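Removed from the display is one protein chain of the complex; every other protein chain stays in position.
Naming follows writing order (A, B and C), and every chain is counted from residue 1.
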């Protein structure tokens, strides 16, 4: 565990909060996996197991006014950002009490209240959008940051290149957060990029960057502080590579033929929750009952979320096409 | 003028040939500009004035079996490659004796006999195609090289990024030739790229590269020899940046509001034909009458090409839809 | 009242100038509005629509972009989502294919899939159509294709009034609006009220009333269709000409009212025939007014071929007045 000396927030409370958020995501998703087998949740479900430290390390560093753009593997991001777990779970069920009215499901969590701009299921599709959110900020002279999360697989898409160039060229306040979990579905990084050192991509566009151990929530938080600070002050983009690993299947339909069990096992030893918890315990910062208390709180929250989702209602079929367009017609001419 | 010591082909004949090819392109295009004002040639016409040394330096280094992919600014490439000037001029007229049956015009010169794969009017559109031609070569175990020409403006397109990565990842024999003339229509390089040193893009994909004075035909030829040799031997891509300048308007519809006359004038002093010719004369390699002989030959060839195009015929309207699909139906099932 | 007798002062202008005036007006009216696209600034716009605007508004409001259609269109969508009112110019519809993922998968879906939390009030302008001998990669008419996409609106200004007036209304729309400007119209000149301004975008217009047949069209083909109507008139056939103006949504009411009157229709559309917008309109007429038809519906579309370079073949590829006349007469049984 890296603990930089200059950490202002490294209080016990703060560390408990980090731990709790990671556990919250993990257990929420474990419940989702279970609900998936029970067919309460359908469609694609992409779990964040092993990668929780990234969202937990980065997102709380952002301000309320900042924007977030995420991918289809975004439950963790939404939860940490403060989208209520009830609304997220109802969304996973497809109920109209969900954070996207039930229409988006797992891959399309949206929440205007927290500037959570989705949930994008097109790999790389969120990158130009993030550039645009930052462009708006730039033009209005605001100082909000737009954080854009994406996998290393997205780096091969043309949109990555165009977005990095635009953000750097126009000096836009985008924080690019690459969640490098070494695989894009079944495609290992070495089969996807001729240059496998992802952080180097930033230099190609003259974007400042840092790579960080994506399994170390404290290191990520420290790096995120530097990154967000740099973007907020310089009004320029910044690239943060978080080196992590996906411990589970890509989605619920994945036999994982493309990697060895041993590789997964080796990574499981580095996984961020146990690692952080063990470190906290061995440094006597927390105690066993802190963890059980957290788990109990989280479990209660999950139970409530499931109950909320179960009690939720289906959007009437008659509303199917509502909001394909805005309901308020444009004002008449002149 | 750079004249590397180790140049095997630096005979008088060879130098005369280089000079002649450049003059051939220049005068051919001057005639085209004239024919454009006379409305013999229509549509878009993009002249290569100032950039001739690139095609002339690179293309003769290629072998007959090699492939070429070009852009809409490709008259020079086609002529140097050996597409008959008659067929190119007839194409500019839209006559069916043209190298693309008259259907392509200036932007779509094609010639199967010389592996000239067009003339592509979508900026960046030829790059993936070149990767595919090289992939075919790779899979068949042949040793042909695919040379892909494109402007520095194309570097901003996602296709550039995807193509560079694929070629490097799969180790395909593509010679990427970037004709960096500093402008994409009216957009100066600094308004288009956050990293304006184009050659550096190659390193981002682990592609070997070189930048060369694009106004110096001898230097280009030497660089092209190194490049083609590298691709042929290593079966890997190579990136050659030719730093040149477009002395005329982007196309025939361009008021050139985006640059100073003085800038253009300054570059005119570096233009490749006079520069090479002056050097050859001051080193007593050629004489004034060599140049006049070349000009006479070229003029005769142009006169013949114009006559050929004038005498050419219009494709009958009845054939309009011919070859939208191949005429031989696919064989029946089994 | 006095005002009724005062004729609006008219000015001589062109479609290009009208489009420019619309942009200028919008930027002045609303500080959230800006123009972005390839060569809109220093170059002056590939069809010179934005010439002079950089000097007037500066490089932030008239933003030149690199050649990155997906990137900057997506950026326009994002900026709109964040409350700006970007006018994204994609040089021509041919290049918009590179941006289609952003348009279809993001702009068109966000409002619905976010449960109405986010909207995308972007306007995307592009040139469309053939006629300048630009050959197979520069001559597409894909506006009808775009009209297939729920979540966006599609406009096709054919007149000076609409070139001047549709933009502001589109910018006021909370959803993405695509505006297609036919390349052959930019040089069209005529008179326009000096105080011309925003126009509605939800009604088709009857550009020539008539009784014998409805000729339904839009954009660049409107003028060819009006020419055809004049020829038909010389032969005693009184054609009604409808300018759709909005391709999505379509103004079914105006179409059906016309067909109910004339009982015959020909649709003229520069898209390739199979899967053309003309097919959609024909099908709607069949669905909504079948029993009022006295004859099969005709259509005049582009030939199904990548548009070739030579003038005579390009002309033969796309709708022309004589073909429209012939189609109308065929429907009237007078071929």
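Just so we're on the same page, contacts are C-beta pairs under 8 Å (C-beta built on N, C-alpha and C of every residue); 3 or more make two chains touch, one makes a residue touch a chain.
This is a predicted model, so every value here is computed, not measured.
Within the full complex, the chain left out of the display is in contact with A, B, C.
The chain that is not drawn here is touched, among residues B:31, B:46 or B:67, by B:67.
Shown as candidates are A:57, A:76, A:105 or A:237; the residue that touches the absent chain is A:105. Shown as candidates are A:30, A:143, A:210 or A:254; the residue that touches the absent chain is A:254. When you scan B:165, B:194 or B:251 for touch with the missing chain, the hit is B:165.
Contacts to the hidden chain, counted on chain A, fall at residues 42-44, 94-95, 102-105, 107-108, 120-125, 153-154, 156-158, 184-188, 191-193, 254-255, 257-258, 314-315, 317, 320-321, 324.
Counting over the whole complex, chain B has residues 67, 96, 98-104, 108, 110-112, 117-118, 120, 122, 125, 127-137, 139-140, 158-159, 162-163, 165-166, 169, 321-328, 330-334 touching the chain that is not drawn. Against the chain not shown here, chain C presents residues 70, 94-95, 97-98, 100-101, 104-105, 108-109, 112-113, 135-137, 140, 144-145, 147-151, 248, 250, 271-272, 274-280, 282-283, 286-287, 290-291, 293, 295-299, 304-306, 308.
One rule holds for everything that comes next: only the chains that are shown with their structure count from here on.
Of all chains, the one whose mean C-alpha position sits at the greatest distance from that of chain C is A. Chain A and chain B have centres, each the mean of its CA atoms, that are 46 Å apart. Centre-to-centre separation of chain B and chain C, using mean CA positions: 37 Å. Chain A has residues 158-159, 162, 165, 169 in contact with two or more other chains.
Chain contacts: chain C has residues 66, 68, 70-71 touching two or more partner chains.
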